[in-house]
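A single protein chain has been removed from this complex, and every other one stays in its place.
Naming follows writing order (A and B), and every chain is counted from residue 1.
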Amino acid sequence: MLVFTIKRILMVPILLLLVALFVFVLLNLSESDPVIMMLPSEYTQEDYDNMAERFGLDKPLMVQYFNWVADAAQGDFGTSFKTKAPVADDVVFRIPISIQLAFITTLIMVAAGIPLGVMCAVKQYSVFDSTVNILAKFMGSIPGFWLGLMLIMTFSIKLRMFPTYGTGTLKHWILPVVTLLLPFLANYVRQVRSAMLDCIRQDYVRTARSKGAKEGHVIYKEALKNALLPIITLTGGIFSTMIGGAVLVEKVFAIPGVGYKIVEAINNRDMPTLLACTMVLALFTIFVQLLIDLSYALVDPRIRGAFVGGKKRKKKLKLSVGAN
Amino acid sequence: MSEALLEIKDLSIRYTTDKVISRAVNSINLKIDKGEVLGLVGETGAGKTTTALSILGLLPRYTSETEGEIRFKGHKLVGASEKQLRNIRGSQISMIFQDPMTSLNPVFKVGRQIGDVLKFHNKTMSQIEVGQKVDEILQMVGIPPSRKEEYPHQFSGGMKQRVMIAIAIACRPDLLIADEPTTALDVTIQAQVIKMMRSLQKELQSSIILITHDLGIVANLCDKVAIMYAGEIVESGTLEDIFAQDRGHHPYTLGLFGSLPNIKEKRSRLTPIRGLTPHPSELPEGCHFHPRCPQCMEICKTGRTPDRTVQNGHEIRCHLFSAGGRQP
Partner (left out) sequence: MDAEAIALNAKIRKSRRNSQGMEVWNRLRTRPTAMVALTGVIFLVFLALFADLLIPYEMAIKQVAADKLMPPGSAGHLLGTDNFGRDILARIIHGSRTALEIGVISAGLSLFISTILACTGAMLGGMVDNLIMRVIDVISCIPGMVIALAICAALGNGIWQLIVALTFSGLPMHTKMVRSVALRVSKMDFVESAVALGAKPGYIMVRHLFPNLTSIMIINGTAQVSINIMMGATLGFIGLGVKAPTPEWGTMLASGLNFMMRNQYMVLVPGLVLAISALLINTLGDAMRDAFDPQLKGKA
């Protein structure tokens, strides 16, 4: 188990490097030349060369990449093409803000989503279930950013209940969190319900009933513990998508987080900033994925057993929970 | 005069899925006394498992309808409240399911799964007492008590089935329903499990309903036999009644025995029963077996399924044996 954890943690920097490479290559497919963008409209070849050299853009791609990696390892993420200020300074302060947004929303989603989903599964076909299902369908189809705008229009402008942008007080956070939360919560509830239903149909639930167990025990102990595995998987998946959604929410509500910066950087073709922000987001995702992988072993004894030997390639347990 | 332990009267069960009605069980009658072993024999789809599940009230609530009566120690089971059924399940009637691979909860230790049954029905038992009892039970089924801290996936198929048996006998039930307990196992393991069940039955004096399609196991364990086809009991009687070769039998029974390969005879082909078992949603009119019956008569094709005819406790549901039909 320990070996597995260590191996898994070691994978993190490798993944990060690969992600950085990926983004590097991607950005260099761009037709627009960042050097030209930074120069005034009239420039000489000498100006061009100077600018290029200043930002290290005159060197071949792989060299640029390695330089970047070497610098990044020491905390230097380069200088922004736009602001000409160190990227690290700017991005670092945005990280806690983005973390706050993403994690608070995820927490609420899990705390509300799991009970709702389980209840729907238990009361399948009931009025409760149908209502939640329909609501969830609607909520899940609404574009996140439009929801944000509608909320702003109604609550901020018309009703003047909440500020329209920025952070600071609790009130500032309510609308952004709600905007980010609702579409994801909708899908989450439906998927939790689905996972629960899967488990309730299993043979061991019938065995539990045949022992004379109370319904509560059957559902909340026997079935739910098995459903945890797919639920954990899907939580990880949704979190990853949610980070993408958070980028949007930050823009709509003008929250100074990493996501907001990414959009800005893209519009400005500011590569170092873009790179740094992407790395941060990737790090979030990788970190959460790591937590999820580790918690599999906690929840499922079958996986725990498979890792005593320290294997890296785990069985890809799909969403189904039938006997493996 | 002692009452039968379990009495099933005119039981019919219908499933409805996607607007298709399947008549899984059609008006069956069964009786088991204390300490008896009844073999319920039939092909897959004959309605055996459905009957078993209905005794425990484990049929799906929304898609099934049950008519008729099931009496256990005089109490009605059909229509009983969930609470009443819960009291009986696991303690007075318990079931051993067909597939041990999927019937055990993979995330709980085996000892706990057995201990649970004890705890549900003995609320005053302490943790230590439960532990001791679990050890006892494990020993009864031939599993070292030290293995109670292990998980199901660490057991082989045969051992898993023993765990299922342990769970079923934990509270010393009056009636044990074993649904094809050996079908999923190797033949050598089968023999072990059957042997164990025999000794357990003697020790606990439980009645057993043994559901199987294997006549060999029936010969080994059962006192009485009931043969099911398409949701009906076509023939029932004592073991001797059914296995006797010099008597009349339902054509289906004859077919079943006839399809068994004989180790003493040399033959180039097996003789199966021609035709296929009908799907419960498309049962033929009249006698359900008539399309496949080599002795089918005109009267068999229409009308109600023929009345049962009694011959000294040996009952056959066939026109061949009813008054007015031919005697073979």
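One rule holds in what follows: contacts are C-beta pairs under 8 Å (C-beta built on N, C-alpha and C of every residue); 3 or more make two chains touch, one makes a residue touch a chain.
Please read these numbers as outputs of a predicted model, since none were measured by experiment.
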- [ ] Sort through A:193, A:211 or A:302 and give me the one touching the missing partner chain.
- [x] A:193
Open item on the list: One chain is left out of this view; which of A:94, A:269 or A:302 touches it in the full complex?
Closed with: A:269
Task: Residue of A:175, A:229, A:282 or A:297 in touch with the missing chain, whole complex considered - done: A:282
Open item on the list: Applying the definition given at the start, please give the residues of subunit A touching the unseen chain.
Closed with: 15, 18-19, 22-23, 26-32, 124-125, 133, 136-138, 140-146, 149-150, 152-153, 157, 189-191, 193-194, 197-198, 237, 240-245, 247-248, 251, 262-263, 266-267, 269, 274, 278, 281-282, 285-286, 289, 316, 318
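Note that only the chains that are shown with their structure count from here on.
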- [ ] Could you tell me the distance, in whole angstrom, between the mean C-alpha positions of subunit A and subunit B?
- [x] 52
Open item on the list: Quick check on the complex: what are the subunit A residues that touch subunit B?
Closed with: 125, 202-204, 206-215, 222, 225-226, 299-302, 305, 322-324
- [ ] Please name which positions on subunit B make contact with subunit A in the complex.
- [x] 56, 58, 62, 82, 86-91, 94-95, 97, 99, 101-108, 116-117, 120-121, 151, 153-154, 164, 167
